[in-house]
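Yeah, one chain of the complex is gone here, protein chain that is, but the others are all in their spots.
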Amino acid sequence: MGGGLNDQRHMPRPESSVFGMLELRFERRLYGVMVVLGSLRMETLRVKTNRRTQLLDVTDEVADVVAKSGVHDGVCHLFVPHTTAAVMINEHADPDVASDLEGIFDRMVPHKGPYRHAEGNTDSHMKAVMTGASQTIFIEQGRLALGTWQGVFFCEFDGPRDRKLWVKVDGHRKP
Amino acid sequence: MGGGLNDQRHMPRPESSVFGMLELRFERRLYGVMVVLGSLRMETLRVKTNRRTQLLDVTDEVADVVAKSGVHDGVCHLFVPHTTAAVMINEHADPDVASDLEGIFDRMVPHKGPYRHAEGNTDSHMKAVMTGASQTIFIEQGRLALGTWQGVFFCEFDGPRDRKLWVKVDGHRKP
Partner (left out) sequence: MGGGLNDQRHMPRPESSVFGMLELRFERRLYGVMVVLGSLRMETLRVKTNRRTQLLDVTDEVADVVAKSGVHDGVCHLFVPHTTAAVMINEHADPDVASDLEGIFDRMVPHKGPYRHAEGNTDSHMKAVMTGASQTIFIEQGRLALGTWQGVFFCEFDGPRDRKLWVKVDGHRKP
């Protein structure tokens, strides 16, 4: 018996891919077996905000993480690791919408309430809860799948600050 | 050496299954190896709304996508590709709840505010953000796993319109 299905070195250990190709060599012939390998490691996007309440369009940055992942169909999970910020999906075609929404948030949740939290930003926490810390967007044909007018917004409710948005891509590479 | 593990045609390419069986033939014997193959392609549900603010029960339609997917345990991701609509999970046993919620949304977010967005539907965008564009529901024993009183609602905030709800099922077939 020469050659042989004999070496774990043939197994790729991709760092970021989810769907891999396992190469099996037997009698000097190469056979491919698709297996799910790889990891679901997250990417961290840096966001710099410059107002107290600010909805920032980060669609391009998120789409870029998806494109680089090589995932063809799957999902893109977003998570904000802050308690006075959030992530939303809404219109980015007309920037007046984000601007209007900033105003509604500020009128709806009073900055000065009968609050116990000593930092004076209880309203920021409430706005973050109303918007949400996590979102899941689909990946179709290797691209972030959004509706025609939709974009992804990092929602700052206690800026200006340096913030992070965590992104995790899960799915299959192109068969 | 006859026969052999020599043909990629033995690899099934299921269109919708997530968990597949890879057949390996060697010396005319058949060996099965379970691998994750298939795709995580999304389904699109069509929704027709007939009021400006309307919470529509789409539980049966979503449950049907899950049942047809053949996935035994996993998750069902929902995504609304619109900026003035959303998806929520809440009571569908008593239709008065959805009706009450429609009223609360309309009283909580003023239709006519000091808004800049020229289309006059800024309130619709805000209601969509408060509710959320994405939800993830569990799949257990091949079925959409909801609490006793829960249903899935497509939330129209700027109808009447023809809308879409995207559904993506991810998980394992029955071993």
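Should a chain be cited, it is by its letter among A and B, assigned in written order, with residues numbered from 1 in that chain.
Methods note: a residue touches a chain if its C-beta (ideal position, glycine included) is under 8 Å from a C-beta of that chain, and two chains touch if they have at least 3 such contacts.
Treat the numbers as computed from the prediction; the structure is a model and nothing was measured.
The chain not displayed touches chain A at residues 1, 4-6, 8, 11, 13, 22, 33, 35-42, 77, 79-83, 108-109, 113-119, 122-123, 125-126, 128-130, 132-134, 136, 166, 168, 170. In the full complex, chain B makes contact with the omitted chain through residues 24, 26-27, 29, 31-36, 73-75, 88-91, 94, 96-97, 99-101, 103-104, 107-108, 130-132, 135-138, 140, 145-150, 170-172, 175.
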